[in-house]
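First up is the structure itself, then whatever we jot down about it.
Every protein chain except one is present and positioned as in the full complex.
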């Protein structure tokens, strides 16, 4: 679980966290999830490999507010040699649902070409597949 | 069609526009699309009504680069009294596909409660329904 | 001291944290600094009072990188009934200087008019004046 504090800059004139901020939080949660497995996304990037975002779906359920501490549960739901899918659940301070999301990723080299994830990564990730938060 | 110039601040260390920037562009394109119909989203907001984002789906097809002029085609694909769905196609400078997207919106008052869009808005929008870029 | 982890979305194609991200970090550090004094900026905002930014100066000394944990030292350097000045020092993971900054603030009501900070805030802040990081 990753904790995110909603920043003032992330609010909009509706008085809630802007929907684009969630995209940044999901990415930060993904990087933290990797770190907890002993995987440094920074090092992967330094080796010239990125997990480029191929698609993103977010269901916004309840607004998040400035200074809220949100909890993000990140799950790897599918893994192939060049592909990964993540599922997310964002909860508000009292456990209520803020949003769910799914992201798809292609591992690419610096030219944008799909490449296999390093074997160290595939092995570390292979045992971590979990069901999606979306029930299938 | 809305034109967006990719800002340097919108790039990331992969050398492409970050995937969160697309969310901001889609919103800007939506506001421009309304303006071309004679509808001011600013005035709607000033009346206390927002078109809150209920869900968002983006398919990232090809990277966008710093200083690219992107074209965004925005379509209203569904309209109900408290609900609207938009479809988007983002093209790069030479017409290649950069991304497609769908957003769902609930019209809400300042407390976040779903309310009917003003009749002026519903009338102006009602004749504008188009098929989605995704083939429905 | 506030800790900030540089987000991937905050990098740019130079491979470093974009200079606009620092502005957001300084604000987050300011809010945390208040929290450590028992002052909730969220509650101040909810009472209709903001500490609007009147000016900002940032000296960028060394680049910050994706995933760096930065330390931000925040100091209140001047306080008047409607005005405050803060000084900041941002350090990288090994203590090297990343940036220094100064921000000036006017306390305003919802219409943007300058108003006195609540007495509770002025009292809590009055004993906290420190010298600037800039040596005067």
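Each chain gets a letter, A, B and C, in the order it is written, and its residues are counted from 1.
To be clear about the criterion, a contact is a pair of C-beta atoms (placed from the backbone, for glycine too) under 8 Å apart; a residue touches a chain by one contact, two chains touch by 3 or more.
If you're wondering where the values come from, they're calculated on a predicted model, not measured in any experiment.
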- Check each of C:1, C:14, C:37 or C:114 against the chain that is not shown and name the one that touches it. C:14
- Message: Suppose we count only contacts with the excluded chain; which residues of chain A make the list?
- Response: 8-9, 11-16, 18, 20, 66
- Note on the structure: Across the whole complex, the chain not displayed is touched by chain C residues 13-16, 19-20, 23-24, 27, 45, 50, 52-60, 63, 110, 112
- List the chain B residues touching the unshown chain? 5, 7-9, 23-24, 27-28, 31, 40-42, 45, 65-67
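Definition applied: only the chains that are shown with their structure count from here on.
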- When the mean CA coordinate of each chain is compared with the mean CA coordinate of the whole protein, which chain is closest? A
- Item | Cα-centroid distance, chain A relative to chain B, in whole angstrom | 23
- Item | Averaged-CA centre spacing for the pair chain C and chain A, given as whole angstrom | 28
- Give me the residues of chain C that touch two or more other chains. 8-9, 66
